[in-house]
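All protein chains but one are shown in place.
Let's turn to chain A:
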Amino acid sequence: MSEELIGAVYIVSAILFVFGLKLLGSPATAVRGNQLSTLGMLVAVVVTLGSTDIIDYRWIAIAAALGAVVGIVAAQRVAMTGMPEMVALFNGSGGLASLLVGWAALGMEGAEGDSQSAFTIITVLLSILIGGVTFSGSLVAWAKLSETMPSGAISFPGQQFVSLILLVATIGCGAAMLAQPDAGTAMLVYAVIALSVLLGVMAVIPIGGADMPVVISLLNSYSGLAACAAGLAINNTILIVAGALVGAAGIILTNIMCKAMNRSLSNVLFSGFTASKSAA
C-alpha cells in the first residue's frame, strides 16, 4: 500500500479515536465509544501491516501473538476490584513499549545515511525518558495498590533534591548525546534509560496508596506523550495524533479526578513531602 493511502486510513483511525474518547465520557454512550476506539486501533494496525516498508513478518507475528495472549488472560482473570491495578500494569507496559520504540529508532538511518538528526535524537530521548518514567511509575503504583509494597507514602530527607539531581543528570546525558551523536552513544542511552526508570520510582513513592488512581491517570497521560514522542522520532502521524490526544485528555481527566476529591493536583503529588515535614 502506498504511503498516501496509509496516511488517509490513519485519518479515519484518528477520527474514530476522537469520537471514541468523546463517547466514553457519557454513561449512555460509553460502550459504543470503547468499540469505536477499538475499531480505530484495529484499522490502524491492519493498514500498517499492509505497508511496503514491512519486509519481515516473523517477529511481528510472534510478538503480537504472545502479547495478545498475555493481554487476554490478564484482562479476563482480574477481579473487578483489581481493575485500577490492572490498568496500571497495562499502562506500564505501554510506557515500556514507547521506550523500546524510541530506542530502536536509533537504529534507523539518518536522512544523510550516516548519523541521526538533532530532531530525531531529541524526540528519541523524550520517548525514552517519558516512557521510562511511565513504566517504573506505573509499576510502583501497581505495587502500592496491590500492597506488594507498603502503600503509605515513602519519603526520606532530601528526596526532592535527589530527584532534581537525577533530572539534571538525564538532561546532561541528553546534551552529551546531541553534542557527539556518534561517540559513546550506547552508554549514554543506557544511562538515560536507567535514570528515567529511577525518576519514575522517585516520583511515585512519596505518594500514598489512596491517591494512586489519580497517579495512574497522570501516568496514563504520560504514556500518551511517550507514544507521541516516539511518533515524532519515527515520523508517524497516527502515533503523534493519538498520543497527543491521550496526553491532553489524560491531564484533564486527572484534574477532574482531583477535583472530585476536593484537592489540587500539586496537593496530591507533593502531599508526601509535607506529611513527612510535619512528622519530623
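Some notes on this structure:
Following the convention adopted for this analysis, a contact is a pair of C-beta atoms (placed from the backbone, for glycine too) under 8 Å apart; a residue touches a chain by one contact, two chains touch by 3 or more; residues count from 1.
Following the convention adopted for this analysis, contacts and distances are computed from a predicted model.
The chain that is not shown carries the UniProt protein name "proton-translocating NAD(P)(+) transhydrogenase", picked from "Membrane protein", "Phosphate ABC transporter ATPase", "Phosphoribosylformylglycinamidine synthase subunit PurQ" or "proton-translocating NAD(P)(+) transhydrogenase".
Within chain A, the residues in touch with the undisplayed chain are 17-18, 20-22, 24-28, 30-31, 33-34, 37-38, 40-41, 44-45, 48-49, 51, 53-57, 59-60, 62-64, 66-68, 70-72, 74-76, 78, 80, 83-84, 86-87, 90-91, 93-94, 96-98, 100-101, 103-108, 119, 213, 216-217, 220, 223-224, 226-228, 230-232, 234-253, 256-257, 260.
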